[in-house]
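Take this structure first; my questions come after.
Partial view: only certain chains, each at its native spot in the assembly.
By written order: A and B. Residues from 1 in each chain.
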Amino acid sequence: MKTKLETLELKTTEKQQLINITSRVKEAVSESGIRNGMIGLFSQHTTAALMVSEFQNALLDDISGFLRRVVSDDLPYKHNSPEFSDCDRKNAASHLRSMLFNNSVVLPVSDGELVLGQFQCVILAEMDGPRERSLKVQLLGE
Amino acid sequence: MKTKLETLELKTTEKQQLINITSRVKEAVSESGIRNGMIGLFSQHTTAALMVSEFQNALLDDISGFLRRVVSDDLPYKHNSPEFSDCDRKNAASHLRSMLFNNSVVLPVSDGELVLGQFQCVILAEMDGPRERSLKVQLLGE
């Protein structure tokens, strides 16, 4: 049983963007040499998160619509007020939307392959881009 | 330290259904022979997810009400439109509700027992049934 920690760098290009990173996660699995165990993906950020979902354009638009309805852009957030916060970005909504996803995703690895259901993809949820984002990738197994 | 991956099959019977699977998870732990470590449960689906919560009828009704309020059934979702999607099920709301839960649940195993708090149960959240559902169950420990 061994453990291995790597970093996966991504450049996002839009303010809010759902990015399919499944192929990069599969690459990390095959490069690790680990045949059976688990992979953990960890966002190092507080306005970019992870999820496992279907990656289909129409559904991605529905997810964006949902995020806008549930977390409004226009409320008088304290985090966006110079009186209460010295954050240079007015990104309270980005933080709140990011919280609706996960900071991490854990998935099984079997016979050297990432185990995902037929329609499942690993998705980075950029909620405050464009930015350079960094994920920690941990393999644990044998 | 060893790792073991199994599959747990379930048949759901309703469109939206919260199913207590705690006893099946406990069975998987005792059958694995692993005494100390972790168990990971992984939904292989994009409209069925997992959570750990109290399993009490009144609360389950409140959870269903919450899901209906937060994710309306009646919006003009793109995923439900033949113009934008070739999905045969009009299940955008099921995807969005499923996202509010988790794709996976990880729990500790100690002395051969699943470690859960007094009121905690492992729950499968079926958001687009009835269907046959499949969970991957991974044990990692010694």
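By definition in this document, a residue touches a chain if its C-beta (ideal position, glycine included) is under 8 Å from a C-beta of that chain, and two chains touch if they have at least 3 such contacts.
These figures come from a predicted structure and were not determined experimentally.
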Taking the 2 displayed chains as a starting point, can you state how many identical chains form the whole complex? 3
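By our rule, only the chains that are shown with their structure count from here on.
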Starting from the mean Cα coordinates of subunit A and subunit B, work out the distance between those two points in Å. 20
For the subunit A and subunit B complex, residues of the former touching the latter: 1, 36-38, 51-54, 56-59, 61-63, 65-66, 70, 100-102, 105-108, 110, 115-120, 140-142
Residues on subunit B engaged by subunit A in the complex (per definition of touch): 1-3, 5, 40, 42-46, 70-71, 75, 77-79, 81, 84-85, 87, 92, 95-96, 98-100, 102-104, 106, 134, 136, 138, 140
